[in-house]
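Note that this complex is displayed minus one protein chain, with the remaining chains in position.
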Amino acid sequence: MTAAAMPQGAGLHAGHDDRPWIRRYVFSTDHKTIGIQFLFLSLFFLLAGGLLAMVIRWQLGFPGTPVPGGSILPDAMAPGGVIRPSFYNALVTMHGTFMIFFAVMPLLTGVFANYLIPLKIGAPDMAFPRLNMWSFWLMIPAGTLALAGFFVEGGTAAAGWTAYAPLSNSPLYTGVSAGQVLWCLAIVIFGASSLLGSVNYVTTVINLRAPGMTWMRLPLSVWALFITAILALLAVPILAGAIIMLLFDQVLGTHFYLPTGGGQPLLWQHLFWFFGHPEVYILILPAMGLVSDVIANGSRKPVFGYPTMVAAIGGIAFLGFIVWGHHMFVSGMNPRLGTTFMASTMLIAVPTSIKVFNWLGTMWRGNIHFHVPMLNAIGFLSMFVIGGLSGIFMAATPVDMYIHDSYFIVAHIHYVLFGGSLFAAFAGIYYWFPKMFGRRMDERLGRIHFALTFVFYNLTFFPMHLLGLGGHMRRIYDPTQYPFLAPLQPINRFISVSAFLLLTSQLPFAFNFFRSLFRGERAEINPWRDNSLEWTLPSPPPHGNFAATPTVYRGPYEYSVPGEVEDFLPQDRPARAAAEAH
Amino acid sequence: MAHAAPLSAPRAEQGLGVYTQKLGMWVFLASEVMFFTALIGSYIILRWGSAESWPVPHEILAIPITALNTFILICSSVSMVKAYAAATQDDQKGLRRWLLLTVIGGATFVGVQAFEYHHLISEGLLPSGIREGSALAARLVDTGKVSATAAGLFGSAFFTMTGFHGFHVTCGVICMTFVTIKAFRGGYRGGRYHGIETIGLYWHFVDLVWIILFTIVYLI
Amino acid sequence: MHWWFPANASSYGGDVDRIFYVILYITGAVFLLVEGGLLVFLVRYRRREGRTAAYVHGNNKAEIVWTTIPAVIVISLALLSQKVWSAVKDPAHFPKDAIPIGVHVKQFEWQITMPGPDGKLDTDDDIFRKNEMHLQVGRDYAVRLTSQDVIHSFFIPAFRLKQDAVPGMTITAWFRPTRTGEFDLACSQLCGTGHYRMEAKVYVHSAEDFARWQAAQAAGGVATPSAAAADTPRATGGMAMGHSGAMR
Partner (left out) sequence: MEGTRKHPNYVAVWGALFALTVLEVAAVYVGLPRHLLVLSLLLLAAWKALLVALYFMHLRFEPRRLALVAMTPLPLGVILVVAVLQEYAKR
């Protein structure tokens, strides 16, 4: 297996690339290729999830009217283009599943952890390149199974992405049988993929750092991705175990979650959220890391309070494991547990606010360049603040009693996952696109994309807070059924129109992305004048990355160092001024 | 994977002071601990929370044969560690002998477990519960000793936990077979023991899980 | 158009709203501070020719300040919430003489058993209704929630109360209506295809009206459907997660 042995040892010299085509572009063990493969996969699922959301929004804004173009759907989903309630539940379920497991998570960890970790720490590749390849190729069957649900008898899973038992246990309750089984299998395979990735990221960061790349010189993106990998490593197997039991309940007739057989429905919720809350941080911590890099670069200033930023990432990660019960305040869980979980949940506000204030501190007295990644990072910061603050309402148990399972929580999760994670992902794509593909994305289209997205994103999700306060439950097929929700219908309609425009606003991005792949302006080595190691390499970097292992002399955020000619100081440059400064 | 060692050799920033494969295996095992936590934890929770009379495991399961099986697995762990010791001393004959014994031990364990499953299923214990009209039902449920619900839950948890452990042993046996073949071809000559130590960690971990499972599922 | 909370109609709804507003004011202030600060920085420190960013790595004093203040705020919020929470959800603090109401939920229907004049359930004068609950204003009620199939959630927006009904468990939730009128009862947990139309009505009557209604039920001889009553598992106390045996 020469190809598998390739990235290691003497066989690995940057520039000498004699791999056959299939090893280079398809079954590649090169972390950069795998990262790019993940990029296309996650963008595909982002689009799929987004389209599902549009159908959902159509039904909510204009209940009972045929979806434009919906007549192509089979009668089991939408007779005459009018969505069936069962199909609506399936849409809600698969929108969540696609976005969380197949879009945002691969987008943040799959793409950026893969692409950036070895480059930023000065390694030739991941610790286990072949496992890394499998981590991507397992996503293909997982994604296929998730999609396949739409085409089987009874339709796809319709018990929510949270798959609360016993609703998800039995076709008696939803009419879905094969679809739910496929969903379980898809998530279990996804879990295997995530496991292989996480093992790689953790091992690589611990053991493959270049000389001089001490822990406290790691870029915050690497710190965040490292701690995210630890979270995934410890949380995803709990989900896998829980889902395997759910699967057995469905196919082997076991009774883990079925009260009729002595099982416990709340056990599913505990296991699911023990995974689910760390999962929330798996989706946001990498975003925080990427944004930290971009904000420091855009402000031309060192990150404010680097050690505190690292500690805050660790603190959020640890607290993430002891707060899961806040998803279960009204579930019938022991109310004393509710008290404990409220206390731990409230504490999360502390490391989170440290991060926000330190980002502000980074911009303070900076020299802020408004390049497109920076715009998206600022978008992240301003929107994440809203998502973080609205979380405090849910953490307060009495208030949660009212807004739990309402549109308030839908607004909250989208402020964190779209306003937070996706803006950061856009920042990351714009920022590292030149390195990945050797060409730059168009700056003007990027600005247009950001402005439109920012506006319509807020118009879509902010009014959802109001819906929630009006008592609007989530996952409701037709809100006009309830007299007390009928007056809220204008808001629903407004949100739907904004949502359509939000999707339309992604056209400039799609156009920009694909056009720049082939026609974009050639990128120089270091277009953002960044300090990190990947910017010392050609764009795109060769197979094997570094011709000679780099040596690191300082942290990654040495911008505007007094006495330097330029306003940045790469990590691997043995400068005299820097030697004096330290 | 087997060739990953040279990567870490010239680095200045050594994280934990262990080579990459070993570290990777430990990281993987940390994840495995969480997986088994989900299964074993659920069993503890379901049993603790069961309002009905839970079956005494040794009235359903055959303890002596499983105790013997436990012993076989422990022995295969010892032979594994002896193989590792042989590899570090470049004792190729010892390495091959101990590896072969390890594979045989693991395969025997899986075989005994398959026999046990067959026996239990014919007695009437199924993942879905105790089969009506079976020998086990007559002995436990019909006499009112044990509630059918609790026994059913026990069956669900028993097959899931031991099944996944058995799956891990099976994977271990398959990998170990390849390692043994490689050893016979001299792949671990000259003090190249990293592969042996890494697979050994997995092997011992599976043994360790069994120690916990044997106690919690069979004895308590 | 009413785009805010429905008017409160329960004894503790006011406390819930109060905590909401406290949090709203605090988070609102933080929001203005952060976004305002961000805007000021963006304008003031925008890129200019000849400007160099300050070479600053941090400031421990500032970081201690913005660690401590949020910590103090959230801890006080937790303490504030805790009082209301335990008053609403902790069985130890339930009103002792609350009138029991049996609510058995199934896909997609609320089966509500209200006591007759004797104030007790499981007696001959029980009144059974589908998707309809009749209450007397100013009295304490303890709803015993059970579910026949999947998890549903008992949600009365005007009472600020939400509590899941879980199959295999009997969960008690209490409230005291403080206003007469007609209120909505909704299911807020995805429970299947008909989740969106699990609508029920809660009628809160004045004392006289309620007595009249109750008398009419007795006279009209609306018998308790025995099957449904038998299907409603009874609270066993203590083990809240205990099983109620054969269901379904």
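Observations on the structure shown:
When the chains are written out, they are named A, B and C in that same order, and each has its own residue count from 1.
Following the convention adopted for this analysis, a contact is a pair of C-beta atoms (placed from the backbone, for glycine too) under 8 Å apart; a residue touches a chain by one contact, two chains touch by 3 or more.
Quick caveat: nothing in here was measured; it's all calculated off a predicted structure.
Of B:Ala85, B:Ile104, B:Ile121 or B:Cys175, it is B:Ala85 that touches the chain left out of the display. In the complete assembly, the contact with the undisplayed chain comes from A:Leu267, out of A:Leu218, A:Leu267 or A:Leu452. Note that of A:Ser177, A:Asn334 or A:Thr480, the residue touching the chain absent from this view is A:Asn334. Counting the whole complex, the residues of subunit B in touch with the unshown chain are 16-19, 23, 26-27, 29-31, 33-34, 37, 41, 44-45, 48-49, 58, 63-64, 67, 70-71, 74-75, 77-78, 80-82, 85, 88, 191, 193, 200-201, 204-205, 207-208, 211-212, 214-216, 219-220.
One chain is missing from the display, and on subunit A it is touched by residues 230, 234, 238, 266-267, 270-271, 274, 321-322, 325, 333-337, 340.
Heads up, the rule we're going with is that only the chains that are shown with their structure count from here on.
Averaged C-alpha coordinates put the centre of subunit A at 35 Å from the centre of subunit B. The centroid of the Cα atoms in subunit A and the matching centroid in subunit C are 32 Å apart. The multi-chain contact residues of subunit A, meaning those touching 2 or more other chains, are 262-264. Of all residues in subunit C, those touching 2 or more other chains are 241, 243, listed in ascending order. For subunit B in complex with subunit A, the residues that touch the partner chain are 1, 3-4, 6-8, 10-16, 18-20, 23-24, 27-28, 30-32, 34-39, 42, 45-46, 49-50, 52, 126-129, 147, 149-150, 152-153, 155-157, 159-160, 164. For subunit C in complex with subunit A, the residues that touch the partner chain are 1-6, 12, 15-16, 19-20, 23-24, 26-27, 30-31, 34-35, 37-38, 41-42, 45-48, 51-60, 62-63, 66-67, 70-71, 73-75, 77-78, 80-82, 84-86, 88-91, 107, 149-151, 153, 155, 157, 160-169, 171, 184, 186-197, 199, 240-241, 243, 246-248. Subunit A contributes residues 85-86, 89, 92, 158-160, 164, 166-167, 172-175, 259-260, 262-266, 299-308, 330-332, 334-336, 338-339, 342-343, 346-347, 349-350, 353-354, 356-358, 360-361, 363-370, 378, 381-382, 385-386, 389-390, 392-393, 395-399, 401-402, 404-406, 466, 469-471, 473-479, 481-484, 487-488, 490-491, 559-562, 567 to its touches with subunit C in the complex.
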